[in-house]
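In this view, the complex is presented without one of its protein chains, the others remaining in place.
Showing chain A:
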Amino acid sequence: MTNIVVLVKQVPDTYSERKLSDSDHTLDRESADAVIDEINERSVEEALKIKEAGEGEVTVLSVGPDRATDAIRKALSMGADKAIHVSDESLHGSDMVATAKVIAAALGKVDSYDLVIAGNEASDGRGGAIPAMLAELLGVPQLTHARQVTVEGTSIKVDRETEDGITHVEASLPAVVSVTEKINEPRYPSFKGIMAAKKKPVETLTVADLGVDAGEVGLGSAWSTVLEASPKPPRTAGQRVEDEGDGGSKVAEYLVGQKLI
C-alpha cells in the first residue's frame, strides 16, 4: 500500500499570453487561461502508475486561488482519489520558502504518506526549488529530476537526469520525488473519469487550518521582491545569408564577426 501525494499547480496556459500585474508584479491570473501545469499531469500519471502496479491511494495537493479547483478536478478525472486544496487570500504573492512551508504543513493533514511527487519546475515561476525545500522541511530524502521511478517495498529508485548525465539514486520511503518531462506520457481523462471526479472528496483548507501564521506568508513576507519587470523583447528578424555556393564561408564570417568562433 503506497500512499502518494501529488503536488499540483495551476499555471497560465502556455498557449496564451502570460504577464505580470502592473501593481505588484505578481502573476496576472485574470489575463490568461489557467490550466494544470503539464509537468503535473506527468506527476499524476506517475502516481497512478505506481498505484496501479500495486496498491495505494493518490491524493492531490494544490496551493492556489479558488479557481485552482479546475486543475484539481483535472487530476481527479485522470484517476487520483482525493484532494486537498489550500486556498487563502493571505497566500497571494508568497515566495518559494513560504509556499514550501505551507505545503509541508498541508502534508501534516494527510493520514500518512510514503511518497510525494512533484514536477521539477513549474512553467510559470520556474524556480524549481520547491521539491528540495519541501524535502528539507519534512526531513526526508529528495530525489529530484527523475526520468524514471521504481518503488520496491519501502525503497525507491530513481534515474536522475541533469545536463551532466544520469545518476542512479536510491532512498528509503517516505521521500520527495520531482519528475522531468521525460518521465512518461500522461493519459487523457475519460468522460467516465470526469463524471467520477465530481464525487471525489476535496478538502479545502485555509492557512489558519494548517496552523501557519498568515503573517509568515504572502507578498509582504517574501524574502525577495520584484522591483521591475519588462516583457521579453520580440525576436529580431536576424540576418539572412544567401547561399551562392559560398554559404558556408559566409556563415563562418558572420560567426567570426560575432566573436563566436
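Quick notes on this structure:
Criterion: a contact is a pair of C-beta atoms (placed from the backbone, for glycine too) under 8 Å apart; a residue touches a chain by one contact, two chains touch by 3 or more; residues count from 1.
Note that contacts and distances are computed from a predicted model.
Here one chain is missing from view; checked against "Basic membrane lipoprotein", "Molybdopterin oxidoreductase family protein", "Copper-exporting P-type ATPase" or "Acyl-CoA dehydrogenase family protein", UniProt names that protein "Acyl-CoA dehydrogenase family protein".
Summary of contacts with the chain left out: across A:Leu20, A:Leu173, A:Ile194 or A:Ala214, the touching residue is A:Ile194.
Within the set A:Lys9, A:Lys74, A:Lys101 or A:Arg160, the residue that contacts the chain not displayed is A:Lys74.
Taking the whole complex into account, chain A touches the unshown chain at residues 73-74, 77, 188-195, 197-198.
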